[in-house]
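Input: a single structure, listed below in structure tokens.
Right after this comes chain A.
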Amino acid sequence: ACGGEGSGGAASGKDDGKIVMGFSQVGAESGWRTANTKSIQESAAAAGIELKFSDAQQKQENQIKAIRSFIAQKVDIIAFSPVVESGWDTVLKEAKDAGIPVILTDRAVDSPDTTLYKTFIGSDFVLEGKKAGEWVKQEFASAAGPVNMVELQGNTGAAPAIDRKEGFESVIGSDPKFKMLASQPGDFTRAKGKEVMDAFLKANPDIDLLYAHNDDMGLGAIEAIEAAGKKPGTDIKIVTVDAVKDGMQALSDGKINFIVECSPLLGPQLMDLTKKVLAGETIPTRVLTEETTFTQDQAKAALPERKY
Partner candidate 1 sequence: MTNLMKQRLFWPVAMLALLLIGNLIFEPGFFSVELRDGHLFGSLIDILRQGSPLMLVALGMTLVIATGGIDLSVGAVVAISGALACQQIAGLDDQGAVGGVLVAVALALLLCAGLGLWNGFLVGVVGIQPIIATLILMVAGRGVAQLITDGQIINVNSPPYKTIAAGFLASIPVPVIIAAALVAAVALVIRRSAFGMLLESVGGNAGASRLAGIRSRRLIIIAYVACAVCAGVAGLMVSSTVSSADGNNAGLLIELDAILAVVIGGTSLLGGRFSIAGTVVGALLIKTLDTTVYTIGIPPEVTLLFKAVVVVVLCLVQSPAFRARLSRRQPAEVSA
Partner candidate 2 sequence: MSDREPVLVMRGIGKRFPGVVALDGVDLRLFPGEVHAVMGENGAGKSTLIKVLTGAYHHDQGDITLGGAPVAFSGPHQAQQAGISTVYQEINLCPNLSVAENVLIGRAPTRFGRIRWSAMRRRAEELLARLQLTIDVSSDLGDHSIAVQQMVAIARALDVDAKVLVLDEPTSSLDASEVDQLFRVMRALKEEGIAILFVTHFLDQVYEIADRMTVLRNGRLVGEYRTAELSQLDLVAAMIGKELEVLENIEEAPRREVAVLERGTPVLSADDLGRTGAIAPFTLAIHKGEVVGLAGLLGSGRTEVARLLFGADRADHGQVLVDGAPVTFRGPQTAMKHGIAYCPENRRTDGLVEELTVRENIILALQAERGWARPVPRGKQDELVARYIKALDIRPADPEIPVRNLSGGNQQKVLLARWLITEPKLMILDEPTRGIDVGAKAEIQRLVVELSDGGMAVLFISAELEEVLRLSHKVAVLRDRRLVSELDNTDGLDIDRVMEAIASGGAA
């Protein structure tokens, strides 16, 4: 059932001039990630690029192994979403020595040697946090008393969690009007988001705002808020990140107030850049994903053609 033909493909790509790309994905830890994978697979097919896909099951070791194996298989280009920022130098040097260009997607690496990869295409998580913070600041601009906030973080240690917290704080932190009552990890999942929100609601009777690092946790929290007899979006304002379909639905239903988009649809841009790199064109070292933010009204308009 699982793909029979074992095209080990050391040479398979080169002969017919077809580009072979090795792509190492983090895993399939969220709907966002799955949409990301799908986008890459589909756009590769559309661009006529042969994709060697490898799933790292959330482990950096596995990604390094996969990249090594791509080098051994002599692919034309390697792209990957690093699980972690650090620790890629050795294997990227191997790729460079083998003359295989590398493109980073979704998350960056912190290597000082920027010649190890051609470009990084993805969102700026810190910026996302800032966007969320700015909306909050604006939304509560006229509010008098202290604004009581709670935060649902992503997995402890995950880059988007750290950055989105940092971005948000950089905007809000200085303003004494805003009070962060509690901030706990909800592990990017709905179930955990709900559980943590349950506890927040018990401990803090008047919460004005919830900032969730992704839609899923926000959606879980909505359930908790409703179970506590409050109205999400009204009694408690909610801002989240991602803009997946379910999040957009809740946004247009008025249960979420604002979503900062973090698009998983990196595929087309990636394929585009791939061709440019292999054609020897110079490309910018940082390509930002085309992303926006959504208010409730914008969500209503965008929802019908939302794919993921």
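Here is the rule we go by: a contact is a pair of C-beta atoms (placed from the backbone, for glycine too) under 8 Å apart; a residue touches a chain by one contact, two chains touch by 3 or more; residues count from 1.
Here is how the candidates were picked: all candidates are chains of the complex that A comes from, given by their letters.
From a predicted model like this one, the values you see are computed outputs, not experimental measurements.
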Handout entry: Candidate touching chain A in this complex, from 1 or 2
Key = 1
Practice task
In the complex, go through chain A and note every residue touching candidate 1.
Solution key: 27-31, 33-35, 37, 153, 156, 182-185, 187-192, 194-196, 198-200, 202-203, 216, 219-220, 223, 227-229, 246
